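Only one structure is covered here, and it is reproduced in the block below.
Here the complex is missing one protein chain, while the rest keep their positions.
Right, chain A next:
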């Protein structure tokens, strides 16, 4: 299976001198094409930092990150932006939407860059995605006029607009109630079923239990990994238990 991301001995540190602390301490990680992985760990263990490093949204102090066979630490700022826009999708815990734009405009924003000619096609695609995620009627709404769950769906639509190879989710259900969280996870599951790789950072065992591989982090290192069979909609309780047991074993 082709590897879409390879992280090789990544070191990321914050602070200076005595205060200096490695948030990522020689982390190596690989994600396959179409894989559904989760990263778990306590607050401050480095999960989000790992995600930022792997997606090229933050630089690393040492080690290298290869995305789609290209070393992104060696790629220029603009090219990196192009890669993020066309090959990656992002969903954050808080819906990162621009206040001045309505829902539809927020969704099409990244695709519209330098692509005004295709506005009609882009808008059609966005509408189709909104329909699929159940927010078709919200396109003209302001971002303050919809619920958190609806905003998160819009965020997923935005992430899917350019048909990315991978979607990064940083606690995408963290701010939602359990029903909304469930629905969002259903959407991620569908996306993955279509062949897009998904990497989720989460605290929630229930969310992680839906993926096929879970990396556990503590103090900037991946301390353990759990592989699960591809989720087929059954035995959810058993999967959650496996995750919980593993967490208890390694003490996080």
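Just so we're on the same page, a residue touches a chain if its C-beta (ideal position, glycine included) is under 8 Å from a C-beta of that chain, and two chains touch if they have at least 3 such contacts; residues count from 1.
The rule is short, and it goes like this: contacts and distances are computed from a predicted model.
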Request  = Quick one: find the hidden chain's UniProt protein name among "Probable chemoreceptor glutamine deamidase CheD", "Sensor histidine kinase inhibitor, KipI family", "ABC transporter permease" or "Glutathione S-transferase family protein".
outcome  = "ABC transporter permease"
Query = Which listed residue (A:74, A:119 or A:236) would be found touching the missing chain in the intact complex?
reply = A:119
Ask   = Which of these touches the unseen chain: A:67, A:92, A:216 or A:231?
value = A:92
Request  = Have a look at A:6, A:75 or A:109 and name the one touching the chain we're not showing.
outcome  = A:109
Remark   = Hidden partner sits against chain A at residues 48-49, 52, 57-58, 77-78, 81-86, 90, 92-94, 96-102, 104-105, 108-110, 112-116, 119, 123, 126, 139-140, 142, 144, 158, 170-171, 174
